[in-house]
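Omission of a single protein chain aside, the complex is shown with its protein chains in their original locations.
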Amino acid sequence: MRFVLAPVLAPVLALISAALAAGVIAQAAPAPDKPDPAADAKAFRNYFVTKFPGVKLEDFVNGPYSMNEDMRKQWVEKEEFPPYDFALDAGKEMFAKPFKNGKTYADCFENGGIGVRQNFPYFDAQKGEVVTLELAINRCREANGEAPLSYVKDDMASLTAYMAYTSRGKPLDIKIPDDPRALAAYENGKRYFYTRRGQLNFSCASCHVLSPGQRLRAEILAPALGILNAMPIYRSEWAGMGTISRRFITCNSQTRAVPEEAQSEDYRDLEYYLSYVSNGLPVSGPGARP
Amino acid sequence: MSISIEGFSATRRLVLQGAGAVALFGFGALAARPALAAANDPYPEAAFKQKADRDAIQALYGRTADASDKVKLDAPEIAENGAVVPISVTTTLENVTSISFFVSGNPNALAASYAIPEGTLPAVSNRLKMQQTSNVIAIVEAGGKLYSATKEVKVTVGGCGG
Amino acid sequence: MASTIRVRAIANGDTTEVQALIQHPMDSGFVKDAQGAVIPAHFIQQLTFEHNGKTVFTADWGPAVAKDPYVKFGFKGASKGDELKVSWVDNKGASDSITATIQ
Partner (left out) sequence: MSATMRRLVFAASLLIAAAAPARAASEADFKTAYAAAEAAEKEAGSLRNQWITTETTLKAARKQADAGDFDAATATAKEAEALAKASIFQATSEKDRWKDAEIH
């Protein structure tokens, strides 16, 4: 029986602390009934700009490196010859290589897929769902008779790295059409972002809204504003590249929540929400992170 | 050159240093072909196998180093990740023949050793692994003597960051 | 397959600044895989840079050099358009080399 106590106590403590934290947050104004993405985005950006007056708006996309000088120095050194360089070249090669039917990725995307990363994810009115870049890449493959790629790393990371690179510096430009389904997807993404989950009782916001710049164990937490602009990333912790899917999955695991499948509806909606509220900030991917 | 392996790398670096060192051994032919001497340089296996920093320095150079403020070691206060720690060294010392990096807390202290022939600047940047918080020691070999700089780098485990 | 070696060599006056990034696992021999088996040590031991047949820089590396190793140094005496040969050999006897043009 003795070993039962510790694991059960952990969630209890987490819930108690959550309750205390809730008391602090509860001062916020009551939620509006109808989603207003434009107002949300404005408030979201304003929150970070006010919280970090020393950080330039476009610098938020550099995550923890915008928050800590010692870390920034290590990053600047890494960027001299970035560890994602090999993935970038592999992605460029893959992108140009024709499928068995002779077509290429360029045939699936606007402007041949060059400089379009900032438009993803978008709401597909025909299918009534959010389409991310990763999903679009696999749909492109399947439409051309190729097997889909794993969403988390390797080829998918290389392809998205190359596509992001061709969009570097372009401001994210996510559109939410006046369509109740698009608004519902946005709202679901927002719900996912703020909902506490896992045994540690953390939401995405617990780390990336309340505590960016602070250390959680070893690492400096990245601000949620612009957090996806740097994707995909080479993480030293992974000793390799990872996609947005991989980041969501590992974030869930770290809070001891069973992650969803890559590109699940929740994850795509979350990407839609997080990208929309970072509209106007430049694409900086591929990025390098601890 | 019937010299033990431990002594060899130090010797080779002296050879590269130029005429003065060559006179010591009296091998004119070696002085004429310093590039080949470096290319054929045996890998300092024994030094890389030492556990403690002191033993590794002894195995590589056969002598001890003196701390010098002319050796500038640049390393982070806190490594963002122990798997990739950017570390660099520059020095104002003259006649530098080699620069080496030791991580005291690693299973084997010697991490990297660089030969600096004449005409190459005495400055190196690289990225090393660190298993735990410990000292990083940079050794600069100049004019046949060893100079060092030491800095502690904190290493913590990964978590919910990024 | 693309080369494992990326080199950037830029001449600025009399000094050429060289940066190299090499794709290599640099397995230390101290890490276990998902099944708990030790991943055997696999790392580059020596990396050499040659300009006009003269070695300008030699690196002796152990397993504590980070994965996909990076190094930066500078040397004198080269000019734009010169060739710089970079080669490495690892502890399993594998090797690679590339000749880059100084920019």
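When the chains are written out, they are named A, B and C in that same order, and each has its own residue count from 1.
Throughout what follows, contacts are C-beta pairs under 8 Å (C-beta built on N, C-alpha and C of every residue); 3 or more make two chains touch, one makes a residue touch a chain.
No experiment lies behind these values; they were computed from the predicted model shown.
All shown chains touched by the missing chain in the whole complex, by label: A.
Among A:Gln118, A:Ser158 or A:Asn201, only A:Asn201 touches the chain that is left out of the view.
Mapped onto chain A, the interface with the missing chain covers residues 1, 4-5, 7-12, 15-16, 18-20, 22-23, 25-26, 28-29, 31, 40, 43-44, 47, 190-191, 194-199, 201, 203, 205, 209, 253, 256-258, 260, 266.
Rule of thumb we're sticking to: only the chains that are shown with their structure count from here on.
In terms of inter-chain touching, the protein chains here all touch one another pairwise. The distance from the centre of chain A to the centre of chain B, each centre being the mean of the chain's C-alpha atoms, comes to 41 Å.
Residues of chain C in contact with two or more other chains: 67, 70, 72. Multi-chain contact residues of chain A, defined as those touching 2 or more other chains: 83, 239.
Chain B makes touch with chain C in their complex at residues 9, 34-35, 38-39, 41, 43-44, 48, 83-85, 88, 103, 106-108, 110-117, 119-121, 123-131.
The touching residues of chain B, counted against chain A in their complex, run 76-81, 83-86, 88, 125, 127, 156-162. Partner chain B is touched in their complex by these residues of chain A: 63-64, 70-71, 73-75, 77-78, 83, 202, 207, 216-222, 233, 235-237, 239, 247, 251, 254-255, 289-290.
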